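Removed: one protein chain of the complex. Kept in place: all other protein chains.
Entry: chain A
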Amino acid sequence: MTAPEDQGTGILIGASSFVDASEALRLIGRLMTDLRPRLGGILVEDAETTAVCALPNQRVVTASGTLALAPTLSQMRTLMEADARAFRQSLARIAEGVGAPWTFEREMGDLIQQGLRTALSWDILVLAHRSINAVSGKVVFFTAPSSPPSRSDDLSQALAGTLSAERMVFTIDPSLDDEPDRETGNTRRFQNLGQALKGLGRVNAQAVVIDLSSGPIEHAQDLRRLIDAARCPVFVLGMSGANRVLAHSTQIPPSPQSEPGQQ
């Protein structure tokens, strides 16, 4: 899917379910007036997730903490159909509200892979994640120490302003000494990505902004870990770095244990 031909920032929302997409859509909706973006949505059905549902005695833990039987294959298909419809309609409503063009697509596969591939012709990829914390959180911006001011910097500030949220800057500076987390005001410095993700996991974030073109994400697994730690939508800019991340993903991903600071 390519971005609609029009001026304006192209934002692609990638999600594996509507409940994940809805939080991203909420944030995008707040930005529509400021950014006037071109919108795209991609619902990626993860085959692995569908397969895991079929495991015997498999259960799902709902957001309220209750245990339910995992859906069957046909139930899963029905759920995905409904999610696709809901995603599409919400996307259309937000876009048409400001007269912005929009597109929607469904794919099978891995969200990160499909999302990055599709987002090559877009400006921003939003990897969606459902909101777990009812309390509004912060906007976290990942950067490297020597990165110049960039669009991702601007976006994080715009997000923080629009959401009336505090903005935190996570700087990964390998030159730091052994102290894992150095906090100065709203800036926290980490020696490596693993430490940063550990810190991120304990921050109530409602959006994370990262620029692929300036690191520190090197491959898709990092992105996956980032999303899992953030537990909120991740705004990915710098699509020029997407190829590098995708290229790394074709290799056997490095063992998480090789990351300093991680167990």
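Methods note: a contact is a pair of C-beta atoms (placed from the backbone, for glycine too) under 8 Å apart; a residue touches a chain by one contact, two chains touch by 3 or more; residues count from 1.
Rule of thumb we're sticking to: contacts and distances are computed from a predicted model.
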UniProt lists the protein of the undisplayed chain, choosing from "NADH-quinone oxidoreductase subunit H", "endopeptidase La", "Heptaprenyl diphosphate synthase" or "dihydrouracil dehydrogenase (NAD(+))", as "endopeptidase La"
Touching the hidden chain, out of A:G8, A:P71 or A:P101, is A:P71
Note that chain A touches the chain not displayed via residues 16-20, 46, 48-49, 51-68, 70-71, 76, 79-80, 82-83, 129-130, 132-138, 166, 198, 201-204, 228-229, 231, 253, 256, 263
